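Starting off with a structure, shown below.
A single protein chain has been omitted; all remaining protein chains appear in their positions.
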Amino acid sequence: MPRVSVTRRVHFSAAHRIHRPDWSDDRNQEVFGDCSNPQWHGHNYEMDVTVEGEIDPETGYVMDLKELKDLVQNRVLADVDHRNLNTQVPWLKDTNPTTENFIVAIWERLREHLPERVALRRLVLWETPRNYVEYEGL
Amino acid sequence: MPRVSVTRRVHFSAAHRIHRPDWSDDRNQEVFGDCSNPQWHGHNYEMDVTVEGEIDPETGYVMDLKELKDLVQNRVLADVDHRNLNTQVPWLKDTNPTTENFIVAIWERLREHLPERVALRRLVLWETPRNYVEYEGL
Amino acid sequence: MPRVSVTRRVHFSAAHRIHRPDWSDDRNQEVFGDCSNPQWHGHNYEMDVTVEGEIDPETGYVMDLKELKDLVQNRVLADVDHRNLNTQVPWLKDTNPTTENFIVAIWERLREHLPERVALRRLVLWETPRNYVEYEGL
Amino acid sequence: MPRVSVTRRVHFSAAHRIHRPDWSDDRNQEVFGDCSNPQWHGHNYEMDVTVEGEIDPETGYVMDLKELKDLVQNRVLADVDHRNLNTQVPWLKDTNPTTENFIVAIWERLREHLPERVALRRLVLWETPRNYVEYEGL
Amino acid sequence: MPRVSVTRRVHFSAAHRIHRPDWSDDRNQEVFGDCSNPQWHGHNYEMDVTVEGEIDPETGYVMDLKELKDLVQNRVLADVDHRNLNTQVPWLKDTNPTTENFIVAIWERLREHLPERVALRRLVLWETPRNYVEYEGL
Partner (left out) sequence: MPRVSVTRRVHFSAAHRIHRPDWSDDRNQEVFGDCSNPQWHGHNYEMDVTVEGEIDPETGYVMDLKELKDLVQNRVLADVDHRNLNTQVPWLKDTNPTTENFIVAIWERLREHLPERVALRRLVLWETPRNYVEYEGL
């Protein structure tokens, strides 16, 4: 059977700062520049969540995209949309919320909650229209 | 010689419904929801057709994109643009036109009609700006 | 007080055909071409709904965009998303659903249902990424 | 002489919350919902800055876009990019940073600093890809 | 009858330089910088052509967009696509091809060639995704 990848693109807005609490303010400023502004900044994030699997001969779907949308809503967006990534997201606690660390944490939130028939194949996370990261798991 | 992938993005509009004729209307509605509306709905589809090959040292092209555009026009768009995917496309007959089934059928329309020098590498098919599928063959 | 325009962009998918029932099939085909395909075609529509008013000094809003979104959802999208514009939308009955006729009908659905403080200023309706219409009322 | 409008589109990222300090937290939450999250959220803003004037017969420009870009950089972006709109921008002090109030404040930052030959005609400010405001002055 | 604006977005690629032949190379370089590179540079232009008129009660169209597309193709794109704006376009002869001068010249190419029922209302011409000009006639 053909294996097809299916993607849902989602959107959210959040505040953050790139910051290590175990470093001095000067050290944070020196390494991370304006991204470490103590009064925060924020972004409109766009994320492509891609799952892969065989087409279910009964429905013609790899996975119902409404189901995928709901899963991402419940496991990720409900926790991060209009939130502060440094202080308000339990599963980012003790994580410096660079886009790289963030995408790996989102991967962990999603990968074991998909239906058995599909695998999480790829995440793409845009922090701005010019910068994005991709992760395909270990 | 370096192998490069070359993509042409194309656009078309079509009507469809997600529907199994061997199921009752109630069953279709239950599984597919509004996507199974008996009076149809439709989409502006965008599709990226990607071929891969070595650069031809004579022309500097992997494949002339005008040729690729014409091939996609003749083998796919001429049949589906401003058409009903359930009732008017011979090569979709007996296919429930989910995006997954549709992309596999398009792959079959294209793969043996490319020049020998290149291989069909990937199709990406957007049904909406938020949903898309990818296929890279068996 | 400064007057500001506020816009919410919305998305829906629908089937239609450009068609006059009082004309023969041949006449429809001659004037409207493929857009009159009797088996329908469809689009992903994008629409910008713009209201204008003074900034409310209490909230700093011209209009809460959530309220505008809900209004457009209830008065327009609930009737047209995943529907057939020719056969399933009561307020388009007896209307040839060109983008021009459609935008005027949407205007009438919205303009008397806005809060008193704001006026409907402009609608922009994209039928494809290359074609759109604008309407600002009589 | 023909009058032409010339636009530069710029980008910045900032944190904010919709919040009235003279209201209780409960009242802020009730009226502004998640947008009033005390731990902030943020956005990638896009802004179109449009000036209008006659074409200078010497240069063929209404205004050198590099000059316009520098002006917007110095008068606006340097103060707001990677900043907190509620706490770090002197010219937004005592302003509830809704998009409506923000665009009017930006207008005031720019309008008297343009070369005499051109007038500030319009600002468009996107807070998200689905929400934007426009202002054309008093 | 309602008046509606109808827009067709078109695309072309061209070479140019910002340059006054009656100025020295040094003077051109000083005023126009890299845009005056004697070996040319180029752009993908996008243009929105907007016409306005009453909806034709017979067709439901303000203007058949295919007709508008053909007109723009014949009067503008055929002359400028894959051409050098300084040396190969008869109707730009003796014009310094800034975006401002270019849009006024395009306006003149189109305005008297539209059907009587509609008026040319607005042109928008993007030179890059960040810079555009608008013209609405004298």
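We call the chains A, B, C, D and E, going by the order they appear; numbering starts again at 1 in every chain.
In this text, a contact is a pair of C-beta atoms (placed from the backbone, for glycine too) under 8 Å apart; a residue touches a chain by one contact, two chains touch by 3 or more.
The model shown is predicted, which means the values in this text are computed figures rather than measured ones.
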TODO: Taking the complete complex into account, tell me which visible chains touch the one left out.
DONE: A, B, E
Task: Touching residues (missing chain, whole complex) on chain A - done: 18, 31-33, 95-101, 103-104, 129-135, 137-138
Open item on the list: Even though one chain is hidden, which residues of chain B still touch it in the full complex?
Closed with: 2, 4-10, 50, 55, 59-62, 65-66
Task: Touch list for chain E against the chain that is not drawn - done: 11, 13-16, 34-35, 37, 39-44, 81-84, 87-88, 128-129
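To be clear about the criterion, only the chains that are shown with their structure count from here on.
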Open item on the list: Treat touching chains as neighbours: how many steps, at the fewest, connect chain B to chain E?
Closed with: 2
- [ ] Could you work out which pair in B-C, C-D or C-E copies the interface of A-D, where over half of the contact pairs coincide by residue number?
- [x] B-C
Open item on the list: Could you work out how far the Cα centre of chain A sits from that of chain E, in whole Å?
Closed with: 42
TODO: Return the residues of chain B touching two or more other chains; collapse runs of consecutive numbers into ranges.
DONE: 129-130
TODO: If two chains touch, include that pair; go through all of them.
DONE: A-B, A-D, B-C, C-D, C-E, D-E
